[in-house]
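Next up is a structure, given as structure tokens.
Every protein chain of the complex appears in place save one, which is left out.
Here the chain labels run A and B in written order, and each chain numbers its own residues starting at 1.
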Amino acid sequence: MGSPMKVRARNDGGTTEVKILMSHPMETGRRKNEKGDLIPALFIQQVSVQHQGKVVLSAQWGPAISANPFLSFKFRGGAKGETVKVTWVDNKGDSRTDEALIA
Amino acid sequence: MRRIVAAALGLGVACGALGGDQSASEAIAQYRQMLEDGNPAELMELRGEELWTTPRGPRNVTLEQCDLGLGPGVVEGAYARLPRYFADTDRVQDVESRLLTCMTTLQGFAYEDATRAWYKAGSDLEALVTFIATRSKGQPIDTPVKHAKEVEALAVGADFFYRRSGPLDFACATCHSQDDRRIRLQELPNFENPASARTSMTVWPAYRVSQSAVWTMERRLIDCIRQMRYPEPELGSDAIIALQVYLQHQARGGVMQGPGIKR
Partner (left out) sequence: MKSLSRALPLLLCLLANGVAAADALEVTVRRSFPGASDEERRTRLDQDEVQALCSKHRNRPPADVAARIVESQLQTIRYPEDGKLLGDWRAGEKLASIGTGGHIGRIQPDPADRKKGGNCYACHTLAKKEVAAGNLGPSLTGIGTVRGNGPEAVRYTYQKIFNAQAFFPCSSMPRFGHSGWLTPQEIADAVAFLLDPESPVNKD
């Protein structure tokens, strides 16, 4: 189970803005440690955001994305008090899900 | 979907050409603004709070009775008032040093265990300092210079700032005593200028993108000293604490902004 994300969602006139800060090392697999060995690739491959059972964002990521990624986007709909649920899965099969209420 | 992701993740790349001072600074300032809500230091802050409130160490107690200068357990505003003198250790201490006092005396950690790999990204000390510093957001830097040892530390810290040595004859002052200077394209704060000192001291600890880690002020200073080609000072040593006394004093009145973002 991955480290907790910070998820914030805010509705403004029918559009909900979601801001997500994920905790993940996002190793490309090409970096070397002090001993000179390659650090194995470890990065988020799938991100999915749901609102009331409907997927509002789906993303396929690769190693180019920086560590501790910050993702911000908007979707039409949503109302104060409803839940937004974020899930990521990485290339080793680890995953994390966190929720937030729309403010 | 890829378009949304690509647009949002344009954040990951510094916008604007990196040619000349002005556009580089502007680009980085823009980047910071976009990341205001997404500073990865927040993740460290969360972890630090967890470490503060979880029973740990051989004595299995939390850090909630730790005195950071404003009384046992008072975290609010403590960072903005450190370093300072502590009667129980009869020393002037900064936040790291004080945390180590609490981790060893309250929680019963051996010093070697409490300091192990303290400089590695994601260390316990990094998380705890981030948490404590964030609880001074909005407060002015107000370090005391009253006790004899605080007065001495200020003098020693100022002298150390100007002390030249090593194969490159460097002192802190070599790079940090004039306005509008930069090394390569990295702007340098001028600690002789209070306004510049305030701009600098109020945004550390800071998330360093190049390290994917939060660096505390002590970590930052120890790396400066490495770059000066000096030997490595010990964590929580008196020279480093005295230097922070001087820097905080130069920056007094500056309002803590919460953890910043640096290259």
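FYI, contacts are C-beta pairs under 8 Å (C-beta built on N, C-alpha and C of every residue); 3 or more make two chains touch, one makes a residue touch a chain.
From a predicted model like this one, the values you see are computed outputs, not experimental measurements.
Peer 1: Which one, B:59, B:164 or B:263, makes contact with the chain that was left out?
Peer 2: Reading the full complex, the residue touching the unseen chain is B:164.
Peer 1: Applying the definition given at the start, please give the residues of chain B touching the unseen chain.
Peer 2: Looking at chain B, the ones touching the missing chain are residues 18-20, 119, 145-148, 150-152, 155-156, 159-160, 162-171, 173-175, 178, 180-185, 188, 222-223, 226-227, 229-234, 237-240, 242.
The working rule: only the chains that are shown with their structure count from here on.
Peer 1: Rounded to the nearest whole Å, what is the centre-to-centre distance of chain A and chain B, using the mean of the C-alpha atoms as each centre?
Peer 2: 28
Peer 1: Which part of chain B faces chain A closely enough to touch in the complex?
Peer 2: It comes out as residues 1-2, 4-5, 8-9, 11-12, 35, 37-40, 42-43, 46-47, 207, 209, 212.
Peer 1: Quick one: which bits of chain A touch chain B in the complex? Just the residue numbers, please.
Peer 2: 3-4, 6, 8, 19-21, 23, 25, 57-61, 65-73
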